[in-house]
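Complex shown without one protein chain; remaining protein chains in place.
Coming up: subunit A.
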Amino acid sequence: MTAKVAIIGAGPSGCYTAQALLKMDPDLEVDVIDAQPTPFGLVRYGVAADHQGTKGVARQFARIFIRQKARFFGNIRIGEQVTLGELQDAYDAVVIAAGLSGDRRLGIPGDDLPGIIGSGSLTRALYEHPDAAALPELGQDPVIIGTGNVAIDVLRLLAKTPEELRGSDLGDGPTAWLAAHKFRKITVVGRSSAGAARFSPVLLKELADLSAIDVSVMHPGSANDEEGKRRLEALAELVAATSGPVQVDFHFDSCPIAIEDVSTGLKLDVETPEGRQSLLASSIITAIGFTSDGSLDRDTMLDSAQDRMRPENRTYTIGWFRNGPVGAIPKCREDAQALAQRVMSELQPDPDRIGRNLFETVPDIVGFDHWQRVDALELSTAPDDRCRRKIFHKAELLRPSNLQDA
């Protein structure tokens, strides 16, 4: 008897789970549902526009739908067109791989002032996510709070010259927006010492090739571990390698205390080893992790998922939705392979479950063939210096005007 598995979220965790399940049993019915009309989640909307090599996993994910016969059901938001309960009734197992798209707040006085922008919100706008807000005005002296890989991605994108963005898929709007900003200084603020910061040394090395920046480092601290030493080395090399017009100051060991509105913009108070300091900012970008955006009731779902409390729900969670915003693409794969083993060992197919028939009456669903046409259109209409021109209005993504036979 063919078992039916629904996966919520077509990002890396969802796709790797589908891949692993179908490798174990090629006859499974695996349906991957996404709120967006396009698959691949953060590969499309989170991996930086200038990291096309990293986006290469999308080719692997496409094969899950083309060769392994997983089905993509795009443009279905769980809780709107279909409820989680209906999905649980229709499938033998449900895997929630919905990710985390809300920006974690600083939790300090003034953290909701205008001019403070979450990195997720900013990168969705930069990478032309259909639900993104308009790109914000950052002014000439933005401050980035956070020293993880997302913070470094944002810094790199802001600091790149038009020439350095060649070959990326950064869209016309975001490209013009970047060019209109004449940054004088970009400040990066982190609570930890440089050695204990979360960024990968590789990302930092990449910054050394940027022509526009001139990096300085305040109180990096020391490190005893290998990884910490590599971060300090990479920072020292970065300082030595850069001498461009845009000042980039890393402030480590600087704990944000409060933000105030002042006449010149925002004033960020930080606690440092040298006492309290005030940093002036034309805008503040927070890159301190992600949380639920509230569109799915994550706490309840984590509780109702099988591994926590309720085996009868036959529901599993994975990826950032389960673990919080830690771990990159390889971690998704590793976890998905482990989860697939577990799902397979616990699957009890029931022929009365209706599976994908649940979606028959849902309007405007798009499948993988639709994505293939959109993908081909985006690739074929790319400007000379870009590898793709993303379609970003949802209506256009659903019914591209110059898409034949759509």
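Here is the rule we go by: contacts are C-beta pairs under 8 Å (C-beta built on N, C-alpha and C of every residue); 3 or more make two chains touch, one makes a residue touch a chain; residues count from 1.
Throughout what follows, contacts and distances are computed from a predicted model.
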Chain excluded from display, named as in UniProt, from "NAD(P)/FAD-dependent oxidoreductase", "ABC transporter permease", "Sulfite reductase [NADPH] flavoprotein alpha-component" or "Peptide/nickel transport system ATP-binding protein": "Sulfite reductase [NADPH] flavoprotein alpha-component"
Option touching the unshown chain, where A:V202, A:V362 or A:A395 are the choices: A:V202
Candidate in contact with the missing chain, chosen from A:R63, A:R184, A:R276 or A:H393: A:R63
Touch residues of subunit A, complete complex, unshown partner: 16, 19, 50-54, 56-57, 59-60, 63, 167, 200-202, 205-206, 230, 329-330, 333-334
